[in-house]
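Note that one protein chain is taken out, while the other chains of the complex remain in position.
On to subunit A.
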């Protein structure tokens, strides 16, 4: 197992290095750049040229890349020119990571908490009205674009009925204390429970919007997987042994049926990060997705580089964790 993990970590370093090179070259091939964002439309060509020189953007690309690697090796990833001007790009990533983790965490919990039981129930009542309704709902979940759903949710729940907050992470008037950057946790740690509650309320609409696709996937996989497992010989054997239905379902059916669901969660993380770009933008949440969108629009090279490399790393790490979880759930994997 240890050797397996070591190999995956080495792969990860290779991926990061190759990605950084690709991103670096790709960004600089795009028209425009940080000089436009920093100086706007007013500056003269002379002023632009002077700034390019000061920032080292007039150097040949390989020289710029080597300088970037040298700085990165010293923990300096460049400074944001637009997303959070003046802040180290890695700091931008770290400041915004908790928001995305909170949001994707809520979305995953929502998707699992609804997708697994509903998928299981649908399989149990295979072919019935509940099953058909569930399948229809999951189709809608996959088909409706996140930004459209977000817009509808906001319009009704926040603007028309004013039941939930419209956007952001927390009411700024609460003047909440920051500890970890996870607003719900911070409120609990500092006993500012109203701040925790407010942060939770802010997560409901974006959480629901982001959870729709993973919900649909989890629902369908659970349903299909339970149907498969119910037909397996060992279930019949268990029944023949005289085990109760409850025990069979909990110990044998569900546990085996969950294996593909766990794999799916790992794959869904990539999808969630993509969804977070849209959801955070639509709900104005200061997370990584929002940063990615702003950085791309305003050509904030430093931030884009760090975000893309870190997103890829997160994806690889999550999948590594899924593989480990897989081994934990299914002892057969460990012995292979």
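The rule we apply is simple: a residue touches a chain if its C-beta (ideal position, glycine included) is under 8 Å from a C-beta of that chain, and two chains touch if they have at least 3 such contacts; residues count from 1.
We adopt the following convention: contacts and distances are computed from a predicted model.
Set against the options "3-oxoacyl-[acyl-carrier-protein] synthase 2", "ABC transporter substrate-binding protein", "Cytochrome-c oxidase" or "Translesion error-prone DNA polymerase V autoproteolytic subunit", the UniProt name belonging to the omitted chain is "ABC transporter substrate-binding protein".
Shown as candidates are A:103, A:226, A:294 or A:307; the residue that touches the absent chain is A:294.
Contact with the omitted chain, checked across A:11, A:132 or A:284, is made by A:284. Of the listed residues A:23, A:111, A:146 or A:176, the one in contact with the hidden chain in the full complex is A:176. Remark: the residues of subunit A touching the chain excluded from display are 30-48, 50-51, 54-57, 68, 71, 76-89, 95-96, 98-99, 154-155, 158-159, 162, 165-170, 172-181, 183, 186, 188-192, 281-282, 284, 286, 290, 294, 297-302.
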